[in-house]
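A protein chain is absent from this complex, but the other protein chains hold their places.
== chain A ==
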Amino acid sequence: MKSKRPTRAAFAAVTAAALVAAGTAACSGEDDGTITLTVGLFGDFGFGPLYEEYSELHPEIEFEERIAEFADHHTNLTTHLATGSGAADIEAVEVGYISQYTAQPDRFHNLLDLGADELEGQWLDWKWQQGLSADGESLIGLGTDVGGMAMCYRRDLFEAAGLPVERDEVSALWADSWEDYVAVGHQYSEATGGGYFFESSGNMFRAMVEQADEGVYDREDQLIVESNPAIGEAWDLTVEAIEAGMSNRLQAWTPEWNAGFNEGTFATIICPAWMTSYIETNAPDATGLWDIATVPGGAGNMGGSHLVLPEQGEHAEEAYAFLEWLTAPEQQLKVFESTGNFPSTPELYEDPALTGLAKAYFNDAPVGQIFTAAATAVQPQYQGPLQGDVLATIGQGLGRIEDGSQTPEEAWSQVVSDLESFE
């Protein structure tokens, strides 16, 4: 046995060397006293200039931003939380996912302990509530933007269809209800010989559901998709629109969808504030062709985010200090000015810097006013743990009607049976 030692020793040395090499590659030192805060986002939140500004105020803080795709971002975050490593110091969470995370507050730093307990009045009440755990003892996230809804429409297409073009008149077309919106859709289809009135039926359905008092969950986290009359009505109206051929059957975030904004393949799209900058970047050739009217059926919220501090992050205090600064009204206003993401801090809603803002791209639409009105009118709706997935499953059911693979009845019964696995 003695003779084997050199072999073992050599082997151990090789392995050790490999491990050391791997280890040193994985961790970076922070010897010079600077702290690098990592920020995990889905898409560009327009924080770039703010990092610089903050680093000037606090030279010891540096930032590293990681941007992933929307769905991947939340999948990764959940994985990182479960495995206890890999999450950024600061992570963005979209509203459709927030209750999934408030259900496990242990995995996040409690912001109430870090100083947020004094800030409650700063946000819209419902935005604040969404970041709280069920027992109200811990706050996992501070709100960034809210997605008060409006309706973007193409002026050129409306004109060609003989419909009013000015935003007040357009708003008046469907001021009362979604039924009126669909009626305008019928008119549009007839006038244009089958032109598409909106981009996807799932989006329209979602908007209607977001406006209802109750959505897909009740307050006990039970799915009420089958029993909630608001959902049945929204489904039926959406099916009517699909069967009339109003939907362009585009899937959000695909290249075809992006191209549709520029080419004008559809006439209207429900646009929460954050969507406006997306349209602007994806349809540079359509300047002045898009305009913004109010959404049918009253106010509602679609989208918007919180920023959370995963418990595994080592720089809780520094990260919190930055977070508090970043979500303060002054910074939210800057983000709004540069990206269109609408602030969640009502203090700004009376600030002329916000309400006076217009966007040249949208034919000088007074976005400040439009979205302020939308955001203040929002009646908060309770968001259940798998909110985003439930809506996606129903949206796929509508997709099956759109592509002709199922009748509305078949699609609905598959939605119901798919949702059984969500319980």
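Everything below uses one rule, namely that a contact is a pair of C-beta atoms (placed from the backbone, for glycine too) under 8 Å apart; a residue touches a chain by one contact, two chains touch by 3 or more; residues count from 1.
Operating definition for what follows: contacts and distances are computed from a predicted model.
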Identity of the absent chain, which is to be given by its UniProt protein name, from "Hydrogenase", "Cell division ATP-binding protein FtsE", "NADH-quinone oxidoreductase subunit K" or "Sugar ABC transporter permease" = "Sugar ABC transporter permease"
Looking at A:Thr38, A:Ser55 or A:Gln104, which makes contact with the chain not pictured?
-> A:Gln104
From A:Thr79, A:Thr281 or A:Thr407, the answer for touching the chain not displayed is A:Thr79
Of the listed residues A:Gly260, A:Gly304, A:Pro343 or A:Gly368, which contacts the missing chain in the full complex?
-> A:Gly260
Footprint of the hidden chain on chain A, which residues?
-> 3-4, 6-7, 10-11, 14-15, 18, 69-71, 75, 78-79, 82-83, 104, 251-256, 259-260, 263, 265, 386, 389, 392-393, 395-397, 399-400, 402-406, 422
